[in-house]
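Here the complex is missing one protein chain, while the rest keep their positions.
Chain lettering (A, B and C) follows the sequence in which the chains are written, and residue indices restart at 1 in each chain.
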Amino acid sequence: MIRVGVFGATGYAGYELVQLLRGHPNVRLVFATSEQSAGGRLCDAYPCFDSLDLVRAEDAPLDEVDCVFCSLPHGASMGTVQRARRAGVRVIDLSADFRLATPDLYREWYRVSHEAPELLAGAVYGLPELHRDRIRAAGLVANPGCYPTSVILGCYPLARTGLLADGHVIADAKSGVSGAGRSPSLTTHFCEANENLSPYSVGHVHRHVPEMEQELARAAGRPVHVTFVPHLVPVNRGMLTTLYVCVPPEHDLAGLISLYREAYGAEPLVRVLPEGKVATMRWAEQTDRCVLSLHSAGRPGEFVIISAIDNLGKGAAGQAVQNMNLMFGLPETAGLRP
Amino acid sequence: MIRVGVFGATGYAGYELVQLLRGHPNVRLVFATSEQSAGGRLCDAYPCFDSLDLVRAEDAPLDEVDCVFCSLPHGASMGTVQRARRAGVRVIDLSADFRLATPDLYREWYRVSHEAPELLAGAVYGLPELHRDRIRAAGLVANPGCYPTSVILGCYPLARTGLLADGHVIADAKSGVSGAGRSPSLTTHFCEANENLSPYSVGHVHRHVPEMEQELARAAGRPVHVTFVPHLVPVNRGMLTTLYVCVPPEHDLAGLISLYREAYGAEPLVRVLPEGKVATMRWAEQTDRCVLSLHSAGRPGEFVIISAIDNLGKGAAGQAVQNMNLMFGLPETAGLRP
Amino acid sequence: MIRVGVFGATGYAGYELVQLLRGHPNVRLVFATSEQSAGGRLCDAYPCFDSLDLVRAEDAPLDEVDCVFCSLPHGASMGTVQRARRAGVRVIDLSADFRLATPDLYREWYRVSHEAPELLAGAVYGLPELHRDRIRAAGLVANPGCYPTSVILGCYPLARTGLLADGHVIADAKSGVSGAGRSPSLTTHFCEANENLSPYSVGHVHRHVPEMEQELARAAGRPVHVTFVPHLVPVNRGMLTTLYVCVPPEHDLAGLISLYREAYGAEPLVRVLPEGKVATMRWAEQTDRCVLSLHSAGRPGEFVIISAIDNLGKGAAGQAVQNMNLMFGLPETAGLRP
Partner (left out) sequence: MIRVGVFGATGYAGYELVQLLRGHPNVRLVFATSEQSAGGRLCDAYPCFDSLDLVRAEDAPLDEVDCVFCSLPHGASMGTVQRARRAGVRVIDLSADFRLATPDLYREWYRVSHEAPELLAGAVYGLPELHRDRIRAAGLVANPGCYPTSVILGCYPLARTGLLADGHVIADAKSGVSGAGRSPSLTTHFCEANENLSPYSVGHVHRHVPEMEQELARAAGRPVHVTFVPHLVPVNRGMLTTLYVCVPPEHDLAGLISLYREAYGAEPLVRVLPEGKVATMRWAEQTDRCVLSLHSAGRPGEFVIISAIDNLGKGAAGQAVQNMNLMFGLPETAGLRP
């Protein structure tokens, strides 16, 4: 049994993670932290019957675990990660703190200095479909953001084969409200989000943009620009991204679908729909998979790719568990909903 | 033109009130206050194009208005009401501060001492269907709560005719989330309220209970006990209350419907559906009316009455304007959605 | 491995059932029928990747299964049940066809003659908390309706101990839209159900009433009248029933909670919340349990009981699997979400 701990167990992603770990056949959950609910149990914070004790992060027994998940806000995570790594514990960090390659890039987008820059070089971007082998050996995995997961998986087969003709991707993303976290705000107030649809961080300013561009550029071997507009949608969970891409005009839809089926054929958590079917949020709801569909945009070389995930599944907790499975040599979908 | 002011213009009820007053043919809106958004305009606080200036309550020019609406939290309202009354301004108070007959009852239910007990005797409970004449002459009208409006209107024809056989009403109420106000909280977080239905303040503990019992007892001339369970429902606005009552067994459904049609036949803002039709939230949505339907419960003398309002319409702002219309001799539905 | 078949696999309850059976460790799903989608696969009817073949009911290989589930409309189910029983197959029927004790009662409420009256005497009402031993031995189990499950479990500890003082229960029930089935209708049109809440079949006319009264009367040893008002709520799945009951006045809330904890202490799929906690739909969402909370109604002997289930879980498919587990000597919660 892998002995694990969860930092930040009462946010939406943290709670989802605890659910998956509780049902995982190869895992024993040793501790879970919550600054707000420390001293209480999980069932004090959520309508459930799980009597898991919640402790303060500083009281977490790092010497009793093989692996920890950090589901803390960016900025707050890096200190904890550093402590865990120094204790020799392998870490899967769900925050943004170790996703970007350099401290400068981090400071540019997150407006704070990185406190553990020495760990950046060894951190692996935790998208198994791109970095499976490095994840297996990693001490620190930076679990991708939900938006980057949906965008990168939607374009990766094009990027790595040099088909992103103009190095440009337009990503129109729609996210369920749980992606905004559990802390109450006017934006997430029921009456403001319900019967509404709100774009935000429009164009090229959302903090997930550099992740997407970094990984797609790595795959493509050249810069990639992602125009990115996220939208808040009145659903609890789910994410659907509509991608607009240009490829060399000799590629037709059937060819592109073949390319994607080849790229992802062996992937347990990415599914490509047959021509004519359209990915919707429902295809990925309450699962840990990514579902893709491809469509012509009506002119040679122009295509629409639709990428659906559950923002708490493949977009957060599910992918974190997938990474853990890889790191500890377990079946990749153990404990998951493929 | 009646010159009016609104205290608390950026809560949901306050904003609805401003909308109604902006469209009212006989009203000029002189000022609107908001502690949070003072110095800004209404369009800074809401997605609208209304450039109405927002001022602090203490800067409101009471000498320039004939009437003010107080849409402030209970406890916070009474001081403002007192100030307005001393300035000779007529007041419609949407808070609970002047609804209960005595300071003791207020302290018992709201856990604070009343700061303006001298005004209680003159305050009129602002349910026009019960107190129309007194409202016309009132200096201070206590606008009813949304739950009491739906419950009282649903039972009043029985109460005043002595038909509430056992002096007991069971009221199972369902409210849209806007009834909980605009301040963010975990309860009103989209992901908590959505795909959920939550009873709260179950049994006989909600602060609206004494209002209901007071008014029904006044009408019946004897004590009335209201068993009351409010539920939060994932809709923005709307309120539906299912009432369970016993009347003497010689009354049948047709007779009861006649009784209600008689009681409310002249009322511009209460509608009784014909036998066989069922009131739903939709019947009252975006209106200022109350819609009632009556049904047999399967045994002689046992009936179900369904009462639908829009919690922001007849349940708050609409009723407040109806009261203003009465106080200033305007047509009762001027500016309203009957 | 128990070999099972599902009649009616593409309705919401049928699909949920297939999901549970697919994940059940002791079950092999041999066939699934759908008149509409026969010849296709499950993934043609739902956004999923399950390639389960769908056949016509008449082509179902009854000789290859130990047990079948019938998730067909009432009236349509009894013929199939009869055929299966004649083939010696044990049956769990999710329709209403075998829930009422006599053909006359069935005709009275469902307006059709019963086609298999000879099976009624041997059919067991499939509420394990009431009839566990008889279910174990049954050839035909009539799986309860969702509303009856929530109402009966909410009152059973009172009924069987003679505490339902006046033999009367008021049940105000709220159901998610999936309870209305997957066939499109104006009632279930998104725009009609969304931002709305609709009572229907008000009072004592819903077809689930006789089930409730029959089972509560059996437990109480005397007639029980259930005043019943179901409401359609804009959520996909979930059911919450607010029950109003009278017991002899010497019983207080703590005593009642003790009584319930005793009654259900050994039950794997019924949970009684501690005093002060309130059951909401969320407590039972995506589970196969029933969650109860008890509350004072403010006067001696008057109480409110809140009963939450997932209408597709404990209210349909989950309970059906629980029944199968009992019938075949498996652990009662095998394959379920307790």
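The criterion applied here is as follows: a residue touches a chain if its C-beta (ideal position, glycine included) is under 8 Å from a C-beta of that chain, and two chains touch if they have at least 3 such contacts.
Keep in mind that this is a model prediction, so the values were computed, not measured.
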Touching residue (missing chain; options C:178, C:214, C:227 or C:280): C:178
Given A:242, A:287 or A:319, the one touching the chain that is not displayed: A:242
Hidden partner chain, touching residue among B:231, B:271 or B:295: B:271
Sole contact to the chain not displayed, among A:3, A:41, A:160 or A:225: A:225
For chain B, the residues touching the chain missing from this view: 47-49, 195, 271, 280, 282-283, 286
Chain A residues touching the omitted chain (full complex): 170, 172, 174, 192, 194-200, 202-205, 209, 225, 227, 229, 231, 233-238, 240, 242, 244, 278-282, 285, 293, 295-299, 302-304, 306
Contact set of chain C toward the excluded chain (per top definition): 12, 176-178, 182, 184-186, 188-191, 193-195, 234-237
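To be clear about the criterion, only the chains that are shown with their structure count from here on.
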Chain pair with the most C-beta contacts: B-C
Per-chain Cα centre nearest the global Cα centre, belonging to chain: C
Taking each chain's C-alpha mean as its centre, the one farthest from chain A: B
Mean-CA-position distance for chain C and chain B (Å): 39
Gap in Å, rounded to a whole number, between the CA centres of chain C and chain A: 38
Centre-of-Cα separation between chain B and chain A, whole angstrom: 46
Overlap residues in chain A, where contacts from two or more other chains coincide: 195
